[in-house]
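The following block contains the structure, expressed as structure tokens.
One chain of protein is taken out of this complex; the other chains stay put.
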Amino acid sequence: MKLITAVIKPHRLDEVKDALQAFGVHGLTVSEATGYGRQRGHTEVYRGAEYTVDLVPKVRVEILTEDDDAEQIIDVVVKAARTGKIGDGKVWSLPVETTVRVRTGERGPDAL
Amino acid sequence: MKLITAVIKPHRLDEVKDALQAFGVHGLTVSEATGYGRQRGHTEVYRGAEYTVDLVPKVRVEILTEDDDAEQIIDVVVKAARTGKIGDGKVWSLPVETTVRVRTGERGPDAL
Amino acid sequence: MKLITAVIKPHRLDEVKDALQAFGVHGLTVSEATGYGRQRGHTEVYRGAEYTVDLVPKVRVEILTEDDDAEQIIDVVVKAARTGKIGDGKVWSLPVETTVRVRTGERGPDAL
Amino acid sequence: MNLEEVQSSTNIAYVVICAAMVMLMTPGLAFFYGGMVRVKSALNMLMMSFVSLGIVSVLWVLYGFSLTFSETSTSPILGNLDFIGFQDITVDQGELLAFAVFQLMFAILTPALMSGALADRVKFTGWVLFVVLWVTVVYFPVAHWVWAVDQGWLFNQGVIDFAGGTAVHINAGAGGLAAALVVGKRIGFKKDPMRPHNLPMVLLGAGLLWFGWFGFNAGSALSPNGTAAMMALNTQLATGAAILGWLIYERLRHGAFTTLGAASGAIAGLVAITPSGANVNPMGAILIGVLAGAVCAWAVSLKYKLGFDDSLDVVGVHLVGGVLGTLLVGFLATEGAGLEQFGKQALGAASVMAYSFVVTYLIALLVERTIGFRASEDEEVAGLDLAYHAETGYDFSQTGSGSVPVSAVPGAAGAAVTGEKKVDA
Amino acid sequence: MNLEEVQSSTNIAYVVICAAMVMLMTPGLAFFYGGMVRVKSALNMLMMSFVSLGIVSVLWVLYGFSLTFSETSTSPILGNLDFIGFQDITVDQGELLAFAVFQLMFAILTPALMSGALADRVKFTGWVLFVVLWVTVVYFPVAHWVWAVDQGWLFNQGVIDFAGGTAVHINAGAGGLAAALVVGKRIGFKKDPMRPHNLPMVLLGAGLLWFGWFGFNAGSALSPNGTAAMMALNTQLATGAAILGWLIYERLRHGAFTTLGAASGAIAGLVAITPSGANVNPMGAILIGVLAGAVCAWAVSLKYKLGFDDSLDVVGVHLVGGVLGTLLVGFLATEGAGLEQFGKQALGAASVMAYSFVVTYLIALLVERTIGFRASEDEEVAGLDLAYHAETGYDFSQTGSGSVPVSAVPGAAGAAVTGEKKVDA
Partner (left out) sequence: MNLEEVQSSTNIAYVVICAAMVMLMTPGLAFFYGGMVRVKSALNMLMMSFVSLGIVSVLWVLYGFSLTFSETSTSPILGNLDFIGFQDITVDQGELLAFAVFQLMFAILTPALMSGALADRVKFTGWVLFVVLWVTVVYFPVAHWVWAVDQGWLFNQGVIDFAGGTAVHINAGAGGLAAALVVGKRIGFKKDPMRPHNLPMVLLGAGLLWFGWFGFNAGSALSPNGTAAMMALNTQLATGAAILGWLIYERLRHGAFTTLGAASGAIAGLVAITPSGANVNPMGAILIGVLAGAVCAWAVSLKYKLGFDDSLDVVGVHLVGGVLGTLLVGFLATEGAGLEQFGKQALGAASVMAYSFVVTYLIALLVERTIGFRASEDEEVAGLDLAYHAETGYDFSQTGSGSVPVSAVPGAAGAAVTGEKKVDA
């Protein structure tokens, strides 16, 4: 099993979700994040004090998947999340040792 | 060392925390998430526009643990988080290479 | 590639960010979390009902890095995040299998 | 133009503006209560107050005003039907119209007060029916008893209730308790933490209530005179003193000066000074306030001791504060204070309390047995906002759409349009 | 001191306080609208209203009041320049001054109403220029038509518009539609969910609007009399009834009683009762309200059917509600109701609608062609708050600085100071 994590632009979430569904992935977990890299933030002004806010809003998407599908899912996500402008984000995958579905206790591929 | 991640229903957090404490786990990290899988969301209506909101609120719990305890902890979490209805969530574990306690610089099991 | 995760005190984020930048890390992802361990929370009172709130606000920082830099980056983070009081947090590292830059599709070290 | 007309014009200006101020108390109450509940039912809490603005306004014209204040009634119990539909009231009766809109605001606020006892667990339709029945069977009669000049039996007994200690606060407090008993406890009562989701909103509500209460109390003089001015001053003094009373109690007992305590203390003081009017002097008002703050701060813990789930402390604040204020006038009145007046005050408090408790209990039972009052367990756990209002209170997410992908679904009366939101097209 | 002076004093007290209440409507509107948009442009929405408070106040003294209400104008179309700069008005003319500040608040509110049609996608400087032109070329003339006693042509036609059904609501509704057509749809209209980011804020806005509307409606009597009192009562009744009308429609059509519906219904009722004044009786007010609630609840779906992006339903609520209220007076007026009055009402509604639509369209085009009206795509996607206001609405993060490390940058006029915030030093 693999855990694929994608840190993407918030307004691409819908596309990524739709693309994954079309591919056949029927579950995922989403959370809010901020980040920076090449893309930097913006300036804010409060009563004459100017701040640079470095961190840009991002969304983190996590998908548990069987090993065989991992590469394809990465490709699906990368394609759907891409706008071509800096700050599009990163996708990475980690090896998972155990997976359990809480409701049933099923393990491994059955847990997905 | 393992990192056990559980994505569970928000209102089971207390039970999971209590069960872990009873088991002897004395630290964990919690964050907010949303997700979908078999369980889908709900409909919202704003001035006649109806939306389906797919993502359901979840809570993510992360526990660093020694290898030997990992299986048991997974069981403890799964048991405490279970309601038996869809959407109960997933638990997975990842292999951890290094762990450090920031305050002291201790590594490995001592860092927990 | 490694994924270094640090759960630290919120007000140390600036220092950690600055230290990483000085070291040469030019990207990271940040999200909000809460946690407990040795450090416990506080008491809140609402119309005479007293609650103990166990979970303490933390910030999670994630850094993707090449294998060779991992140890040094961990040290940089640990040093910058340290206040010496309990609750300073944990840092851990995980092995990463694939990394992709969404914008270009570059993989591995080039994706950072 | 003669003197009487000019005075009448002044009265109308005064009462109309005070009416607007009292209107604002119901939204104020909505925020006061809404900030105190968990986020998942916050909108429902707000709606319980706002819908009262709708329902009672209509009933007031239909029969409420007539049942309460018909000028020709001879019954000590209830008005007659002379003012039904406001059929014969014209613009020549400016003061009567101003009085009608002013008093309407009281009739709206009183049932809304009870919603605090029922937070997070009642069906919205059940609440609507409950409000309709309650104002009809409880509020209109009781207001007649107390305020119908030379008609209502409590009025004729000489009970002092300037602006609504009995008719509004004791009435709502006792009713809230009865309804809470019928409806039962929230799931997780005494076990789960249920901390306020937005304390600044609670303070906003308290601030608006306080502002509007000047209209409520000082406006009840109906003509701007020394009584009105004294009442305005006393209102401020009792409220300020009650904040101090509550905060000091809380600090001694629980170790902190809480924001929720300051807001609650303000309301407790406002409640307790309401019956007195200008019948007490400024030092009396301060005494009433400081006692109300401390006593209500203690009284809110009764629900844990006695085990009834009066969620937002309608009993602890409105019933206890109302009784306290009503009784204290007996001793503190600048004229005629003493055991006799105290007896009258006790009679007023007790009879309203008993009537409201019993009848409200029956009404709540009736609602529960017919269309249902208590929400289902699933609705309550998921939150009433989604269950009855199909809405979420806040969306501060980065995506501006709640990080929630949204796609269209078959609506109540529409066709499915997959992949986008369904609209009324 | 004579009777007239005392009555005048009463009038001044009344109108000055009502003016303050109407002032509060513009912040109220800001919250009503601001809560409805996505978080990334919420401040911009608030600012569109607040800047109107600045711009129109100044223009009013310079020439607005004179163009609208100069006492010596003989034109049915526009006032003259006699009151320019308020040069000859002194403290001896208390009632005139009170009237001037009261009416100023209407002139501020009306352009602000249109901002709802333009949510999330216009340049702030474009909006500023638009407001300047619009009040000058549209509002001041139209208000003269309707309200300049014995001068304005609609006034002389006998159109009943007590407090602004035509001059305010139809005017803003038609103008908002025209501007929205010029500016175009929001990116993602009909596709993306755009749910309100803060519904309690919407209710706060509705509550403040409602409160202020008593000043707006009842205050328009200018002297506190029976008409004022009847108007206050009718205002409350229509608003309450409209909440019910909207909620019932929504429940039948979409299956839920929404909070946004309750708030919207209240505004629809307030809009629809505005033209009638005391020309309808309380039952008439309830009828107007319940119809306005249901009809507007239906009308807000028109934008999806017809495909124009009137983002926050200025058309559905203000134009439709305003037309409905203006026409219904024709039939429901307690005096002189009938086809003839209906004809006059229709004339008033149609002429204001046509004039406002056409002229606003041209103004919006002018702004777009000169300094630009529509925001750039990048600005719109990232949110207007950052683009034009360099601010973020909320920061609830644990770090107290938005989990966002902040360092100084070269500002508009300053040197870079790396690693810390740049200040004006």
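Per-chain residue numbering starts at 1, and chain names A, B, C, D and E are given in the order in which the chains are listed.
Please note the rule applied: a residue touches a chain if its C-beta (ideal position, glycine included) is under 8 Å from a C-beta of that chain, and two chains touch if they have at least 3 such contacts.
Not measured: the values here are computed from a predicted model.
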item: Touching the absent chain when the full complex is considered, from D:P76, D:G158, D:P193 or D:G343; value: D:P193
item: Among E:N198, E:T259 or E:N281, residue touching the chain not depicted; value: E:N198
item: In chain D, positions touching the absent partner; value: 3-4, 6-7, 10, 13-14, 17-18, 21, 38-40, 190-200, 203-204, 206-208, 210-211, 214-215, 218, 223-230, 232-233, 236-237, 239-244, 247, 252-260, 262-263, 265-266, 278, 281-283, 286, 298, 300-301, 304-305, 383, 394, 396
item: Residues of chain A (touch criterion as defined above) contacting the omitted chain; value: 44-51, 53
item: Interface with the unshown chain - residue positions in chain E; value: 1-3, 6, 9-10, 12-13, 15-17, 19-21, 23-24, 27-28, 30-31, 34, 42-43, 46-47, 50-51, 53-58, 60-61, 85-87, 89-95, 97-98, 100-101, 104-105, 124, 198, 201, 204, 208, 388-397, 400-402, 404, 406, 411-413, 420-421, 423-425
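Rule of thumb we're sticking to: only the chains that are shown with their structure count from here on.
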item: Shared chain contacts [chain A and chain D, defined touch]; value: B, C, E
item: By number of C-beta contact pairs, the top two chains; value: D-E
item: Rounded Å distance between chain A and chain C, as computed from the means of their C-alpha atoms; value: 18
item: Length of the line joining the C-alpha centres of chain D and chain E, rounded to whole Å; value: 31
item: Of all residues in chain B, the ones touching two or more other chains; value: 31-32, 34, 44-46, 48-51, 53-55, 94-95
item: Chain D, residues touching no fewer than two other chains; value: 390-392, 397, 400, 402-406, 411, 421, 423-424
